[in-house]
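Removed: one protein chain of the complex. Kept in place: all other protein chains.
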Amino acid sequence: MPFHIPEPSEYPHYAVVMKGIVKQFPTVLANDHVDLYVRAGEIHAIVGENGAGKSTLMNLLYGLYTPDAGKIHINGKETLIKGPAEAIKAGIGMVHQHFMLVGPLTIAENIVLGEEPLDSWRFFDLKAAKKRVRELSETYGLHVDVDMRIEDIPVGTQQRVEILKTLYRGANILILDEPTAVLTPQEADELFVVLRNLTDKGKTIIFITHKLNEVMAISDNVTVMRLGKVTGRIPISETSPRQLANMMVGREVLLRVEKAEKKAGEAVLAVNGLHVKDNRGLEAVKDLSFTVHQGEILGIAGVAGNGQTELIEAIAGLRKKEKGKIELCGKDITHSSPRDIRELGLSHIPEDRYKHGLVKEFPVYYNILLGRHYLPPFSKNGFLRHKQVYERAKFLIKQFDVRPPSILMLAENLSGGNQQKMVVGREIDYQPRCMLVAQPTRGLDIGAIEYIHRTLIGLRDAGVGLLLVSMELEEIFSLSDRILIMFEGEFMGEAKPGEITLEEIGLAMAGTPLAEVRKTEAASAGKSETTRVES
Amino acid sequence: MDWLRALLDTITNPVFYRLTLSSATPLLFAALGGLFSEKTGVTNIALEGIMLLGAFFGILGSAFTGNPWIGVLLAMVAGLGLASLHAWASIRFCADQIVSATALILLAQGLTGFLLEPIFGQPGSTHIFNRVPEVRLTFLGKDTFLYKMIGTLSPFVYIAFALVIVTWILINKTRLGLRMRAVGENPEAADTLGINVFKIRYFGVMMSGILAGLGGAFLSVGELGQFSENMTGGKGFIALAALILGNWSPVGAMWASLLFGVAQALNEQLQSNPILSIPSTTKPLFNLLPFVITLIVVGGFVGRTRSPAASGTPYEKRG
Partner (left out) sequence: MSKGWQRIFIPLMAVVIALAIASVIILFIAEVPGPSTGNLWNDFWNQIGVRFSFLGRAFQAMFEGAFGSQFAWMNTVIRMTPLILTGLAVGFGFRAGVFNIGAEGQMAMGALMATIVAVNIPGLPMFVAIPVCMLTGMLAGGVWAGIAGFLKAKTGAHEVISTIMLNWIASNITNWAVTAPFATGSGTPKSPEIAVGAKLPILFSIEATFLSYGIIVAVLVAFVMYIILYKTSMGYEVKAVGFNPYAAEYGGIQVSKNLIMTMAISGALAGLAGTLESMGLYYRFYGTLTSGKGFDGISIALIGQNHPLGIIFASMLISGLRTGSNQMQFIGVPKHIVTIIQSIIIFLVAAERMVRTIMGWDRKKKVKDGLAKSAS
């Protein structure tokens, strides 16, 4: 049975109907006459690439933006949503991709914020707040300790707090924006159980994602978006990941990067017994040792926030090392400055390009210069040689296909993908012997991702050693020669991409050492079949 | 030895304690004001200017009506006015809060200096006008130590310390306080829950204007009955240091203000102590002490205490 498009008379059976939604941003038509039909009590997935307009659509539904055209019906009633307050009143709750929680406040305080219970003296009634939160958490099986501060609880619990927040406000329609991005596969499974629980109790769930396996696993119906338009809507029972991928991208997707077998050479980066602290002074990297060789990509898999950022920053010289030793091409760089480390042949594609990778107020050619502004041929006796800088910048922009190809443009005016290409181009132009690559494709569209993946493979084939950190398991699997799995600052094991299953890696990412995972597996061998991920 | 004797002489003198309390009072008003503003996420280094304007309008009210309390009211209104400008620039127009506050300090200095002569007929400082009478606790007995210590305090002192309690309750025990803390830590989160970030921030900054205005009023109609040019002399900044030292809590700010009060009282008492007989020419060297202490506090305690996370960053609504 194909997806049923309801008549207006059927709208009362639908939790959300969005009709002809248009939202124009200055250079992008983010939503171009989008229709969305979500039946009451279902889990409805919205899938699409980055920039397809799915988050915009949900922000419109939640009142964070106002649509330029179109109508919204909630439970059959046409509703004008001017802001989050009205969305809440209409029974809509949203769990944002970046959690909207106040760190120093407790769980109970966070949940009741904005609709606080008052006592008879009109003071804030913390006791009543805690009681109500406890009741809610029991009703829906979302267990939390109401007195803990948000800054002290793990991400998975924070997400539960976010869901409780919407339930506390009486939400019947829950929007979840990329809810699994910060979870391990197992935590994601737990979340799915919670979501099923919620629909059993009559709630409706709208689920935004770009991970197709999740769509298949959890949702009832799916709406696919591309470039601001709906390209398909279909019941999940009648589709396949491949078909969804086609609708998402508009062409056959190359899910794998071609990569030749290659023998790794000498060690270029050797880390030994490294200890690093995070910004709060807690140990984030605990006694790590590993080696990156010439011509190999060493991938580090893990859920965000398990010490990857600190590890990379420590190697790049941006963070203090508590203990341990780092060697680059045989030279001790444990206590060297970022500048010295760079000069020894290490370049770095940073995790957060806005924060570390570029100066947005600088034009492109000045950004190309970053890190080499004092070196010949760009500098002589302390003076900049603008002619050489211009020429190099023009060359790189052309080679890395940065658009628009203007070296005088301010970096902030480039799109995210082009900024990233600029950063990647600059870092490759160092002709490094070793490269730190953190989240190289975050937020990019498929075209740019393919380009950057091919470039990284090219570097590896040219004999550079790469250390890759990514939250996208698919990226780790398709690029790496070896994979290390990181959990709370420690390695849970090492594997080759062809020799480990998604399930195994998921358990390891959640804190079970790989050896143990395999032991239990061996014990229960034959019971269940596991799918091997091809390399 | 002379120094020790002078010190002993000072701390056994009830006047020392009286001075401590009255030196701490303007700092406490301004520090509480700063707290309101910073808790909601707007830094307000314009406290210095707000106090100065408050001091001026305090005297203006007293001079024109003869009633110092009208002056106090006027000071609060003036403080509110200047703070509203700061709020408007930093909330509505996302201005650089430090630079805009600097402009307002200059504005207060310029405006008070400018109006002084046309209104009061002489530059530099005004005549002496009615000031707020002290609260005389005669039941303590006229000549007792206790009476000399706290028997003749300005009502401002009581108000300031009462405000510590009121502020504490407001911040920690009310809905508004919870929302203020949320807005100062994560305005986006508060916004998504339908809390009006701008309104809360306006409230915080405007409260800071009223409180710092009161602090300024204490300096003029509360203590001296007179206004003189730039009479705040850096107290607004010292109050900021007290706020930092007090870890952005009302009670902490109180202790920090008292500490600065002790420093000020010691300074004044030692300078005029007959045992030491310090020549008038070296007095400037004593007067720089509070500033050195502030510098040490700001240099040594920032980072160890925790400011509201969003303090100083403008909030822009999306869409």
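A few comments on the model shown:
Labels for the chains are A and B, by order of writing; each one numbers its residues from 1.
Keep this in mind: a residue touches a chain if its C-beta (ideal position, glycine included) is under 8 Å from a C-beta of that chain, and two chains touch if they have at least 3 such contacts.
If you're wondering where the values come from, they're calculated on a predicted model, not measured in any experiment.
Here one chain is not drawn; of B:I98, B:L153, B:L176 or B:I275, the residue touching it is B:I98. Residue A:G357 is the one among A:G357, A:P440, A:G465 or A:P497 that touches the chain missing from this view. Only one of B:A6, B:A89, B:L163 or B:A253 touches the absent chain when the whole complex is considered: B:A89.
Among B:G66, B:G141 or B:G299, the one in contact with the hidden chain is B:G299. Interface residues of chain B with the unshown chain, by the touch rule above, are 45, 85, 89-90, 93-96, 98-100, 102-107, 109-111, 113-118, 123, 233-234, 237, 240-241, 279, 281-282, 284-285, 287-288, 291-292, 294-295, 298-300, 302-303, 316, 318-319.
Considering the complete assembly, chain A touches the hidden chain via residues 25-28, 30, 51, 55-56, 316, 318, 337-339, 342, 348, 350, 355-362, 366, 369-371, 373-374, 379, 382-384, 412, 415-416, 443.
Operating definition for what follows: only the chains that are shown with their structure count from here on.
Remark: chain B residues 169, 173-175, 177-179, 181-182, 185-186, 188-195, 309, 318-319 touch chain A in the complex.
Across the complex, chain A meets chain B through its residues 59, 62, 64-66, 83-85, 88, 94, 96, 99-105, 109, 113-116, 118, 122-124, 165.
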